[in-house]
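One protein chain is absent from this view; the other protein chains keep their places.
Just so it is clear, A, B and C label the chains in written order, and each chain counts residues from 1 on its own.
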Amino acid sequence: MDFPGLFNYWVVMVLMMIGLYIVISDRNLVKKIVGLNIFQVSVFVFYITMGKVDGGTAPIIGEGIEVYSNPLPHVLILTAIVVGIATTALALALLVRIQDEFGSVDEDAIQKLESRQ
Amino acid sequence: MHDHIILRVITKLLMPFIFLFALYVQFHGDYGPGGGFQAGVIFATGLILYALIFGLRSAKKVTPPRVLRVQLALGVLLYAGVGVVGIMSGAEYLNYDVLAEDAHSGQHLGILLVELGVGLTVSAAMTLIFFLFAGQEQ
Amino acid sequence: MLFAVASLAVAVSMLFALIRALAGPSVFDRILAVNMFGTKTVLLIAIAGFFMGRPEFLDIALAYALINFIGTIAVMKFFRYRTLGLPRGGEDLGDL
Partner (left out) sequence: MISAQLPILQVLLPLLAAPLCAILRGRALPHALSVGTVLLSLLVTVGLLIRVESTGTISYAIGGWPPPIGIEYRVDQLSVIVLLIIQGVAAAVLVGGGASIVREIEATRAPLFYALFLLNLTGLTGMVLTGDLFNLFVFLEISSLSTYVLVALGTDRRALLAAYQYLVIGTVGATFYVIGVGLLYMMTGTLNMADLADRVAGVEESTTIRTAFAFMIIGIGVKLGMMPVHFWLPNAYARAPSVVSAFLAATSTKVAVYIMLRVVFEIFGVPMFLATHLSEIIIGLGILAMVVASVTAIFQDDVKRLLAYSSLAQIGYILFAFGLATEPGVTASVLHLFNHGLMKGALFLALAAVALRAGRTRRTDLDGLGQAMPLTMLGFTLAGLSLIGVPGTVGFISKWYLLEAAFDRDGFIIAAIILGSSLLAILYVWPLVERAYFRKRDPALPPVEEAPLPMLIGIWLLVGANLLFGVWPDLATGLAERSALLLLGGAR
């Protein structure tokens, strides 16, 4: 079992950096939200893989099963997922309003609009 | 419009099963995978499917946003209210042991009610979010 | 062994679906490919549940199949009418 090793952390880190990069660099406000979601998902993956116990199965009580994965990180991350959904919905609702008010969801275009006033 | 007859018929056939499945997930949550949040989402999915096929207006007739908003608040109140019962009977907040005669069935009842509150809130919130975004004029 | 073969078969077909989703060319090709990818995911969960002796996984597969179906309809409707609510302007009832 040497191959996976710290493999999951590599996945998490790569996803996290991709997400963070999109949030920082992209000028399109909708794509920023996509980046934010990728960033959050990396943390979800981090928590979920953290709870894995070697040889353990899904933490649902069943007959003849001795070893379960740790369910606590899963529960915690369920909360974080709900929060993530709320954040995304709120961000999109804000974007709809921004599109109504400014006629654009591009950061540069909005800034141009603002500076002309 | 009758040009999407397949979708209409399939939807009508599928809807009861979706709601049934949502209720199954809701009340089976203490034995298998599931719970209030998942059930709420599945329940909302059924309503969203209805809105997609039969239109937003008829969906809003079935579940008016005003009712959904009240449902949302009631869900939160149910959740918090179950905890208050604990306080009333002299135990800690969210202590379910006091809900029934023995601690075990008290826990069972408590978690059932709390999950029901969560389910109500989540399904209302999801449907409202869909109504909000789908109602945008283009 | 049987589990490995079965999941490998599903994984390969998922790969094909993914290729089609990326290659396109039309939007409906992509939607169909993504839908197929979702169906295969359901299958994968079911296989995992069967071979690990956890029939509870079927619940998850069922929920995923449902979401996949409705998601596909929503995307199709959006690409066909450019809106999720009112396909023919304000006066129409907005159904399909």
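One rule holds for everything that comes next: a contact is a pair of C-beta atoms (placed from the backbone, for glycine too) under 8 Å apart; a residue touches a chain by one contact, two chains touch by 3 or more.
Keep in mind that this is a model prediction, so the values were computed, not measured.
Novice: If you put the missing chain back into the full complex, which of the shown chains would it touch?
Specialist: Missing chain, whole complex, touching shown chains: A, B.
Novice: Hey, which of A:I18, A:I60 or A:I110 is the one touching the hidden chain?
Specialist: Candidates A:I18, A:I60 or A:I110; residue touching the omitted chain: A:I110.
Novice: Looking at the full complex, which residue from A:M50, A:I65 or A:A109 touches the chain that isn't shown here?
Specialist: In the full complex, the listed residue that touches the missing chain is A:M50.
Novice: With the full complex in mind, choose from B:I5, B:L20 or B:A80 the residue touching the hidden chain.
Specialist: Of these options, the touching residue for the absent chain is B:A80.
Novice: If the hidden chain were put back, which residues of chain B would touch it?
Specialist: 69-70, 72-74, 76-77, 80-81, 83-84, 86-87, 90-97
Novice: In the complete complex, which positions of chain A touch the hidden chain?
Specialist: Interface with the chain not displayed, on the chain A side: 20, 23, 29, 32-33, 36, 39-40, 43, 46-47, 50, 73, 76, 79-80, 83, 86-87, 90-91, 94-95, 97-98, 101-102, 110, 114.
By our rule, only the chains that are shown with their structure count from here on.
Novice: Could you classify the connectivity of these chains, where an edge means two chains touch, as line, ring, star, complete or other?
Specialist: complete
Novice: Could you grab the centroid distance between chain B and chain C? Build each centroid from C-alpha atoms only and quote it in angstrom.
Specialist: The mean C-alpha positions of chain B and chain C differ by 24 Å.
Novice: Would you mind pulling out the distance in Å between where the CA atoms of chain A average out and where those of chain C do?
Specialist: Centre-to-centre distance between chain A and chain C: 21 Å.
Novice: By residue number and range, which residues of chain B touch two or more other chains?
Specialist: 32-33, 133, 136
Novice: Please set out, as single numbers or ranges, the residues of chain C touching at least two other chains.
Specialist: 56
Novice: Which of the residues in chain C come into contact with chain A in the complex?
Specialist: So the residues of chain C in touch with chain A come to 52-54, 56-57.
Novice: Spell out the part of chain C that touches chain B in their complex, as residue ranges.
Specialist: So the residues of chain C in touch with chain B come to 56, 59-60, 62-63, 66-67, 70, 73-74, 77, 82-86, 90, 92-96.
Novice: Which chain A residues qualify as touching chain B in the complex?
Specialist: 58, 60-61, 78, 82, 89, 92-93, 96
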